[in-house]
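Note that one protein chain of the assembly has been removed; the remaining protein chains are unaltered in position.
Chain naming follows the written order as A, B and C, and within any one chain the residues start at number 1.
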Amino acid sequence: MSLLNVENLEVSFVTRNGTSKAVKGVSFTVEPKQITAIIGESGSGKSVSCYALLGLIPSPPGRIDGGVASFEGQNLLTLSEAELRKIRGSDIAMIFQDPMTCLNPYLTIGEQLIEPLLVHRNLSRADAKTRAIELLNEVGIRSPDSTFDSFPHEFSGGMRQRVMIAMALINEPKLLIADEPTTALDVTIQAQILRLIADLQKHRDIGVLFISHDLAVVSDIADQIVVMEQGEVVESGAPDAIFNHAQHPYTQKLLAAIPSGERDSEEAKDDALINVQNLRTWFHGSGKTEPVKAVDDVSFDIHRGEILGLVGESGSGKSTLGRSIMRLAPVTGGQITFDGIQLTGLEGRDLKDFRSRMQMIFQDPFASLNPRMTVYDTLAEPLLLHNVCQRAELDQHIAKLMDDVGLARNFIRKYPHEFSGGQRQRIAIGRALATRPEFIVADEPVSALDVTIQAQILDLLMALGREHNLTMLFVSHDMAVIRHIADRVLVMYHGKIVEAGPVKQVFNNPAEPYTQSLLSSIPGVAMM
Amino acid sequence: MLRFIISRLLQAIPVIFIVITATFFLVRAAPGGPFDAEKVVLPEVKRALEAQYKLDLPLHEQYFAYLSDLAQGELGPSFKYPGRSVNEILFSGLPVTAELGFYALLIALIIGVTAGVLASLKPNTRQDYIPMSLAMIGICMPSFLLGPLLVLVFGIYLEWLPISGWGSIPGDKILPSITLGAAYAAYVARLSRAGMLEILSQDYIRTARAKGLPEWQVVGKHALRGGLIPVIAFLGPAFAGLLAGSFVVETIFQIPGLGRFYVQAAFNRDYTMILGTTVFLSSLIVLFNLISDVAAAWLNPRLRSQLSGGGQ
Amino acid sequence: MVPLDKIPVYRERPNTPYLQSPYLGTYYYLVNTERPPVNNVKVRQALSMAVDREKLVRSVLQETAVPAYSITPPDTLGYFPPQVFSYDPDKARALLAEAGYPNGEGWPGLEIIYNTQEAHRKIAVAIQQMWKSELNVDITLANQEWKVYLNSVSQRDFQVARRGWIGDYVDANNFLDLFITDGGNNNTGYSNPIYDDLILQRAPRAQSREERYALFTEAETMLMEEMPIIPIYTYTSKHLIHPSVEGMYPNLMDSLNLKYVKLHPEQTLSGEVN
Partner (left out) sequence: MTTLQSSEPADLLENAEMGASLWRDAWQRLRKNKMAVGGGITLLLFIVVALLTPWLAPYSYEAQNLDLGASPPSAAHWLGTDVFGRDVLTQVMYGGRVSLAVGFIATAVALLIGVTWGAIAGYVGGRVDAVMMRIVDILYALPFMIFIVLLMVVFGRNVLLLFLAIGAVEWLTMARIMRSQVQSLRQQEFVEAAISLGLSPAAIIRRHVIPNALGPIIVYTTLTIPSVMLLEAFLSFLGLGIQPPQTSWGLLISYGAETMEEYPWLLIFPGLALTTTLFSLNFLGDGLRDALDVRGSKD
């Protein structure tokens, strides 16, 4: 008998603008002691389906229209709130995507950990604490005794996700629902957490429902894969079948979107557009505390027309390096030369004029676009500011930019929130291209995007790079993406560049142990 | 944390110094003097009075004399109440006003937080609209109107509560405290509603629900702590504002507090008294702003560790 | 003090606790005799005659005051001040025309200042309207904060200013010597050597009470013809006396003599039955 059997689940959202069906007759099962993975992109209804099971979608506007979800002989969908509450956190537990926001910042880790025990088991606080510390140990947290009274902000993302997992497992649930548990984590941490979930599942004989947008991530651990698109299940089966004999075009598209291979880069372009010498960007706290050396004595060249990949994990200083070159972060020391011009010495009007020659694409297209400006305004701003065109020609130029980045022209009056993530990133790319720059810093431009969109944006960037003869510094934590797009690669660790070289060389024969560990953490290596 | 407090206090010194200096010269530039009365006193009597209070000295000498007195904690003699020093008057009025302010704030907190939290739990329903509409009236209802209205209803028609005095008849502290606290209750209600709405949409509230916590624990334990931080940050300026704003209430209810002295001093051109109350109140404002900032930071573990780490 | 607007309420109660009696004080308007248009004595007379004091007392003051046509209150130790003029709008209009402002034409405007208080405002508003409707002259009002007002009056920075005088002792001299030349409380710029002589030289040397009062009458007549002030009303003392109190009698100085006061606690206000 299945642990969880969902049949014909239907969920809709009732808003001012009418009713939209988010989940349209979805069925799947989770077997005891197995991992079922639901794959889909944003808006596919994968998370909504799972939240609906536990009554966690806000209602209104959410509404369950139909279906059955049998769990241990009960239909979860018809239980009262009080009955559901008894199941939540005891028989069925959840872990969420973003460990930074899912732990209460105002309560200690320990307090949050023991809550399920106090609520469902009526344990005394002392007993609960003993149990919690055991579990912290089990999920790999060092010195759990002192950890118990710490606050979430004192932990890294990976550590917080371990705490979340401990919290979910503390009542020994029969079913664990994991909603994108590794998406917000660095690649090496992601590998560790995936291993942890797989290990725990084996030891404790629980069923896991694993939700992800990334086929590669689940390829190593899932027993069963369910692919969802626009509220419907389009394909399901064992991983092997999905990866090797995908039937549905959407599944095939997902597979094709996984970045792979490397570009054919022409060797030995030695004409340096940008030269960085002994660059240091240090952030000083107040008082005599040691400065944070985000970028520490870094030197390299960026060749004209190349895409230089810059890879590293969060906190490695890779974003600060990109922002330093853009003169967005205050440079502590060293020199940046752009086409023979001392960039570090430019100020005021000179700097403002020079900015038209270099532009930046930011990681989060939700945050990097002014929410109160239409596409038209966003694109018009740089055009007018740098006198790229006359006011009379403005409309033509904007239309041309929209064509270039592949946006339909009738979107021109819309606001950022009306677009999907990929479309927003296209707007941001359009804005960066508007000044006709020679050089672009792309700071994790695809890491917030779904996998198929990611592939499209990467293709767009490469095509635009060729067409406009752009030089690009491409910053990413994703080895596969870098491998796919870059000519050369720099590996950054603790503010220093630990390895540099052509992509082929670095990926095939990494010299540094750190680079090797990065490469071995790429998920789904086995499948590729 | 200590560094933060010290640096804030250091920043306050020039502020208070400028306030003292500006006030000193402003009050002397205002028309009318402390000894002007409807029935004109004889010129020689007036001269003698001015000599007694050093008003005959050149202005800059008076200023430096005042500063040196102030440095020793002396606020000088009151011009209006002969024989009493400003220190004496301040410290006799302060406990009364502080107590009034404390009760008012307590009422504001109890009513405001309850209303704000209730409204935030069911936004855009009747449970939201009614308390929030009342809050809006509360913000705009001047105390010179609310006070007499309460007196009329509870004091005169219903005869439930005494209508004036402070501490002489049981229950005489209730109406003044409500009158003074009403506007603040309304602000607290709005602030706590906004704060709670923000927190209730956070991911960790969903985590708490996913753990199977009963709703009262989700709200009371997980949401309230963060949701009320804006209220805590508001309390400092509010308490300082209460002290300065208690004048109307103290007048309506015949309460011998500080607020009356503060405003009467300005009417009487009681120079030392104006300066004394201004110095005193601006120091209190600085102090209470600091306390509530520190308290708000202390409630936020992230800020707390930053502050105790010596950072700012 | 009893609030003005509460008085009718108390008065209407049977067995009223309200007790009112004349008081040694006069409410009047100071006129700055050096500022046009009120430097013209005819204008001052016209303004004074256009004030319907009976109506003012009846309506705005709720019968709590007595109309005044002189600076000295009536029956000040047997002295009854002369009544030189009365409410006479026709004569007022004629005087104004003589002064060069027929039916208010060419009127340069006039400002009344008063210290901020509800009672003063009400009087000023009523008088403003009386002057406007009887004489067709525009009047502006300006309330001032107490010390600012005192400063304006002592600096003589006004045209017309509200003023009151409460006697220090029961004698007409205490009122009349206000207006001697450069008197500390004169504030009008009024200066008349004959008046000064009457008040400062002749009256103090009077042989009898009758002679003294005759001199006062002569001086006050002079004052009310030249009108450096416009008297409005005589104050009254107002008390709420509980029926249980017996033996409290009013006097001109409104000083309490508790020697003969008795309390009868069984008496209650008719309003307080319960």
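Just so it is clear, a contact is a pair of C-beta atoms (placed from the backbone, for glycine too) under 8 Å apart; a residue touches a chain by one contact, two chains touch by 3 or more.
The structure displayed is predicted, hence computed values, not measured ones.
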| item | value |
| --- | --- |
| Displayed chains contacting the withheld chain | A, B, C |
| Which residue of A:Lys86, A:His386 or A:Arg436 touches the chain not shown here | A:His386 |
| Omitted-chain contact residue, chosen from B:Leu9, B:Leu106, B:Leu149 or B:Ile169 | B:Leu149 |
| Listed residues A:Val23, A:Val331 or A:Ala428, member touching the removed chain | A:Ala428 |
| Chain not shown: contacting residue from A:Val14, A:Ala241 or A:Leu328 | A:Leu328 |
| Residues from chain C at the interface with the omitted partner, ascending | 3, 5-6, 8-9, 55-56, 58-60, 116, 118, 121-122, 124-126, 128-129, 132-133, 140-145, 148 |
| Residue numbers in chain A that touch the chain omitted from display | 16-17, 326, 328, 351-353, 355-356, 359-360, 362-364, 367-374, 376-377, 380-382, 384-386, 391, 395-396, 398-400, 403-404, 409-410, 412-413, 415, 417-418, 428, 431, 435 |
| Where the missing chain touches chain B, by residue | 11, 14-16, 18-19, 22-23, 26-27, 29-31, 133, 136-137, 139-140, 142, 144-145, 148-149, 152, 156, 263, 266-267, 274, 278, 281-282, 285-286 |
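The rule we apply is simple: only the chains that are shown with their structure count from here on.
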| item | value |
| --- | --- |
| Pair of chains joined by more contacts [C-beta pairs], A-B or B-C | A-B |
| Interchain centroid distance [CA atoms averaged], chain A/chain C, Å | 86 |
| Separation of mean Cα positions, chain C and chain B [Å, integer] | 43 |
| Whole-Å separation of chain centres (CA-atom averages), chain A against chain B | 48 |
| Sites on chain C touched by chain B in the complex | 145-148, 150-152, 154, 164, 184-185 |
| Residue numbers on chain A that touch chain B, as the complex places them | 54, 56, 85-90, 93-94, 96, 98, 101-107, 115-116, 119-120, 151-154, 164, 167, 285-287, 289 |
| Residue ranges of chain B in contact with chain C within the complex | 30-33, 36-40, 42, 267-269 |
